[in-house]
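Before I ask anything, let me first share the structure, which is written out below as structure tokens.
One protein chain is absent from this view; the other protein chains keep their places.
Our next item is chain A:
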Amino acid sequence: MGGLAGLWGSRRFRGLVYQALVIGGVIAVGGWLVRNTLTNLELRGIATGFGFLGREAGFDISESLIPYTPADTYARALLVGLLNTLLISALGIVFATLIGTAVGVMRLSGNWLMARLCGVYVEAVRNVPLLLQLFVWYGLVTTLPGARQALNPLPGVFLSNRGLVIPGLDWSGGGWPVLDLPRLAGFNFTGGLTLSPEFAALLAGLTVYTAAFIAEIVRAGILSVPKGQVEAARALGLSKGQTLRLVVLPQALRVIVPPLTSQYLNVTKNSPLAIAIGYPDLVAVSNTAINQTGQAVESVALVMGVFLCISLGLSALMNWYNKRVALVSK
């Protein structure tokens, strides 16, 4: 008896017992959930497993980067959604980084008006829910004039309620691609690349929202570089732009990259808001699949797995980059 009491007195032993109890509890709850779900699915006559992926999807998807018809499988439909998610995330990350960096730099510029305007932008955008902003963007895009009265801000760029049409590259000739300029034909455009109104609204929303956060991160990063660095660069005759580009930003990066990573993850994780304005991203497509097959558990697990992979991949990439920009010291 004394031996057992002594054992109980040991902190290590007590810790082990508590951990065993917690693990046991988790397994019990998990097992109960699985059993319960399986019984329910069986009662409603819903099949389990990933067999549905090979069946015909039977629904159309409004935009796709690869050929797709309703006769294709669920697997292909989900792939279309995944590619759309990757496209919007990648473009969102690139544009948000460019705009965010520019705004962050301008907030610190000597130009009072510029700095103020950028400050207002950051505060306004950061404090309004993204979903609301998406509705605003979608509203703006859909109230644009029709194709015949399209806005033509740059040569070859048309903005109308058909979306944004930009020049594309035509590779069909083999060898060097030729520039494929869009032109009006009847009530729509031919040639070039067309971004749907939904895509344009989602991209604008994600970009403008994320850029505001990135601007703050860039600003903090620049402020973290000691003033002496700027003075040394200026004393050597580097211009303001060169000082920023060659001396300040490279050092600011080590402060910028870690929080930037989480913003990049946020772009990806915010992209499912696409569903609110009807852009067929992975989540929207899987939602349709769930409605038709009832196989929510498998679909959600699949989508979660995919997002986990994207996030982990992105994190790994950014960690590698962060190591590269780290300063060497003793």
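Details
Definition applied: a contact is a pair of C-beta atoms (placed from the backbone, for glycine too) under 8 Å apart; a residue touches a chain by one contact, two chains touch by 3 or more; residues count from 1.
By our rule, contacts and distances are computed from a predicted model.
Note on the omitted subunit: UniProt lists it as "Glutamine ABC transporter ATP-binding protein", one of the names in "Paraquat-inducible protein A", "3-isopropylmalate dehydratase small subunit", "Ni/Fe-hydrogenase 1 B-type cytochrome subunit" or "Glutamine ABC transporter ATP-binding protein". Set against the missing chain, the residues A:238, A:275 or A:290 yield one that touches it, A:238.
In the complete complex, the hidden chain is touched by one of A:4, A:71, A:113 or A:327, namely A:327. Where chain A meets the missing chain, the touching residues are 226, 228-229, 231-239, 242, 246-247, 250-251, 325, 327-330.
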